[in-house]
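The complex is shown incomplete by one protein chain, all other protein chains being positioned as in the whole.
Presenting chain A:
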């Protein structure tokens, strides 16, 4: 894959894989599964993708893209505009500062780091939504959602690794 028009096209296609995976997960996560009570605790799939790609390829998922992803999610899901961009940018910043710690360590460490990030994101979301509604809301739904997200991380993490190897390593 050295130079050439098609080579560049190919490389560009590979480089948008992280963004494409994150957007696809966001849309899939919105599909109604018709399970009672599921919508409230549906795992935050884009958060998993964001975490993985910021650790492994932050050059392909810039902070501004994370902001844009959050904006799209807010517009689609009816959450107050700006709330999800705030969460994603803070997550991005948090992960990037600890990136060297997670990179190359075991999967268990990667999972543990994600647990911290997921609960942190849940807390920021809960705080922002409480402030926007001018009342202290129950933190339980955000906690349950974070827990669900952490529990379901391994299969998605494995999938990200496969995509990472398939498209971005030569």
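Please note the rule applied: contacts are C-beta pairs under 8 Å (C-beta built on N, C-alpha and C of every residue); 3 or more make two chains touch, one makes a residue touch a chain; residues count from 1.
Just so it is clear, contacts and distances are computed from a predicted model.
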| item | value |
| --- | --- |
| Chain not displayed: protein name in its UniProt record ("Aspartyl/glutamyl-tRNA(Asn/Gln) amidotransferase subunit B", "Xanthine dehydrogenase molybdopterin binding subunit", "Cell shape-determining protein MreC" or "Xylose transport system permease protein XylH") | "Cell shape-determining protein MreC" |
| Interface with the unshown chain - residue positions in chain A | 27-42, 44, 56-59, 63-64, 67, 70-73, 75-83, 85-86, 89-90, 92-93, 96, 103-104, 122, 125-126, 128-129, 132-133, 137-138, 141-142, 144-145, 164, 168-169 |
